[in-house]
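With one protein chain removed, the remaining protein chains of the complex are shown where they sit.
Up next, chain A:
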């Protein structure tokens, strides 16, 4: 199993039946594939739909029905469409139960940086700042390192997405709960030792 698939499958275990969930683009979007269709989970795409479904068959795409990455989607029974003010009202207003986002850096207290690398890559924050600030539970799904460098760091050197700390970090090395006392270990992935984790983790581990 590729790290990203392992991460997506593990995040899916955190998604409770009957919840409203927003998945970021990239790795987080893979989580949907691990949620059973009968779980009653509704996925929001912040460009204006609750109840997005899988990509339609080739040639049957509706140009007016896309996800937040611009890809074609379907709408499941019970779906609802809305404008951007309502979509972000749902996000900022605390109506979204869980958001799963990618990360460039997260510190041991859970502060996330995921919207720019000054001077190099400035995609913009899109909806990330509203999602991290507004969703009831924020899960970061990311690989543990980038080109060998830790992504869980003592202090974020990249601009923060929000001052609100995230609730959970899932990587291919385990599941972590950041907090004031440092990075708490919820579980280690099979075969991962504490020493191996420490070697590629920049934040202090909670006692």
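Everything that follows uses one rule, which is that a contact is a pair of C-beta atoms (placed from the backbone, for glycine too) under 8 Å apart; a residue touches a chain by one contact, two chains touch by 3 or more; residues count from 1.
Operating definition for what follows: contacts and distances are computed from a predicted model.
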Chain left out of the displayed complex - its UniProt protein name, from "Oxidoreductase", "Acetate CoA-transferase subunit alpha", "Spermidine/putrescine import ATP-binding protein PotA" or "Carbohydrate ABC transporter permease": "Acetate CoA-transferase subunit alpha"
Which of A:47, A:105 or A:201 touches the chain that is not shown? A:47
Selected residue (touches chain absent from view) among A:57, A:70 or A:148: A:70
Give the residue, chosen from A:3, A:56 or A:159, that touches the chain omitted from the document. A:159
In the full complex, which residues of chain A touch the absent chain? 45-49, 62-66, 68-70, 75, 81-85, 88-89, 91-92, 121-130, 133-134, 159-163
